[in-house]
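A protein chain is absent from this complex, but the other protein chains hold their places.
Here the chain labels run A and B in written order, and each chain numbers its own residues starting at 1.
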Amino acid sequence: MIGFVLGRSPLHRAHPYTTLATAAALLLGAFALTRPLEVWLLVAAAVAYAAVGGVLRASARTALLLSLPIWVLLFVLHGLLGAEPRVVLGPVALSAPGLARALVLGGRVTAIVLGFLTALAATSPHRLVEAMTADGAPFGRAFLLASTLTVLPRMRERAAQILEAQQCRGLRLGGSPFARLRALGPLALPLVLGALAEVDEQVLALDARGAGGAARRTALDPPRDSAAQRAWRWALLLLVAAAYAWKFWRLGA
Amino acid sequence: MTALVTLERASFSYPGAARPALAEVSLELAPGEVVVVTGPAGAGTSTLLLVASGFAPRVVGGTLTGTRRIAARRCGLVFARPWTQLTGLCSTVRDEVAFGPASLGLPREAVLAAAARALDLLHVGQLADREPTELSGGELQRVVVAAALALAPEVLALDDPAAELDPEAADALYAALPPLAASGTAVLLATPDLQRAARVATRAVEMADGRVVASGAPAEVLSGTEVARLARAAGCPPPYPIDAAALVRRVAP
Partner (left out) sequence: MDVRLAGVRYSYGSAEAVRGVDLVLEAGEQVALLGPNGAGKTTLTRLLVALRRPSAGRVTVGDWEVARRRPDEMARRVGYVFQHADQQLFARSIEEDVAFGPRCLGRRKPPVGEVLEELGLAPLAGLHPYDVPAPTRKLVALAGVLAMEPRVLVLDEPTAGLDHVQRDAAIAALRRRGGDGVTILAVSHDLGFVADAADRTVVMRDGRIVEDRPARELLYDREALRRLGLRPPATVEVGEALGLPGRPVRSVEVVEAMRGIRWRQAPV
């Protein structure tokens, strides 16, 4: 499940900046932390984040699917092929430092993907644009950001339709890697071309409705912010800064 | 009455195109008119709409030669596919229609009033709180037209607006155009649906290969309606009757 999901969770009701800032903190924090325990505490934070957003089950499932190939790669690269000393786990002898490395890298990916999916699910593009409009951001910037949030679900729907159409023209799915490669053209090209043509039309339609104008847009229903949320966002900023400070201090020491 | 749009021997080429899309076109648009532009695919009808409403070359690029005077303060634009004309950011129909006035930076009350007026014009006030994605094609297209009208444009250009609609919805959309024109808007309508166009047009323009080949009363110009073609094939001399009632009047006793 990728994309905005309607809901009434605290994350949905919070100011969009708060929801996004928390996800950003998870992302940045993931790179600041270097030890398995720390990274997995962050993963726990990401899980909590998803739970608060009410999207834990859906996000976790997608996050797992997306990060599984990376986990396998890490396991092989670092766990099996890593340096001495080795620790025996059942039938395999894994490299201890390698395993630690795999846990850190894998944990990072998991935290980031989970955070990203949750942010996507809990941030309404509409509210985000309203928030940016209320702050005086030019519409173009706000629209660009909001569009990136909606592009995936739209593309998916389109891709499904194109897949059906090409199958009905005799395109066989599956088969040899070479056959799959050749199927990319009929599947990906119409998606891109169609999307570009649609963008053309949408740009005109929006321009006709004054989107490119110089006036400052009226925010009709700006999301409410609160001192507590602002404080939380500042706290996140400080936390991330502290994490990086600690990382560099440890590296130096 | 001053013309809202005047084109004198205007030619237009899209960026990088070998042939001009419009060649030496002259056209005048006055308030209260419903001008129907017809022609085979590729004749330049869509381009004429974009040039007359001022969106070409400003938004789409290209080069315009000849004379163009646009006295209208604002022009609206409506395309065939409802979904590509939505902002994708609004969770209610009201917000979608209010998007235009909000872009002008009008105060909140004025924005909502303009939206309410536009919704009433198209008789879709009862859909105001619905989500755009839930609506049928016909309802959505009327919302799109309302969204264009919310800015009170003096010229409304529509490019085959009923192409995706079922016959009832198409009839309802076309029926909304004469009252709109009567209130002072100039309506410019490009469509291959000549039978419907004949019911609402006050003037007709026929194009071929980027040129205007005929211009005048619908009864004379719309020789491509199904009834007209039947009459022509049956030996009726020009000008061909555009609907069944006119055909009956042409039969000698």
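We adopt the following convention: contacts are C-beta pairs under 8 Å (C-beta built on N, C-alpha and C of every residue); 3 or more make two chains touch, one makes a residue touch a chain.
What you see is a predicted model, and the numbers here were worked out from it, not measured in a lab.
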item: Full-complex contact with the absent chain, from A:L37, A:L152 or A:L173; value: A:L173
item: Positions on chain B contacted by the hidden chain, ascending; value: 39-42, 46, 80, 136-137, 160, 163-164, 166-168, 171, 192, 194-195, 219, 224-227, 229-231, 233-237, 239, 241, 243-252
item: Chain A, residues in touch with the chain not shown (by the definition above); value: 158, 161-162, 164-173, 185-186, 189-190, 193-194, 197
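Keep in mind that, in the parts below, only the chains that are shown with their structure count from here on.
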item: Euclidean distance of C-alpha centroids - chain A vs chain B, Å; value: 41
item: Interface residues, chain B side, partner chain A - complex; value: 50, 53, 55, 59-60, 75-77, 79, 81, 84-85, 87-91, 95, 98-108, 111-112, 144, 147-148, 150-151
item: Chain B contact footprint on chain A (complex, rising order); value: 124-126, 129, 133, 139, 143, 146-147, 150, 154, 198, 200-211, 213, 215-221
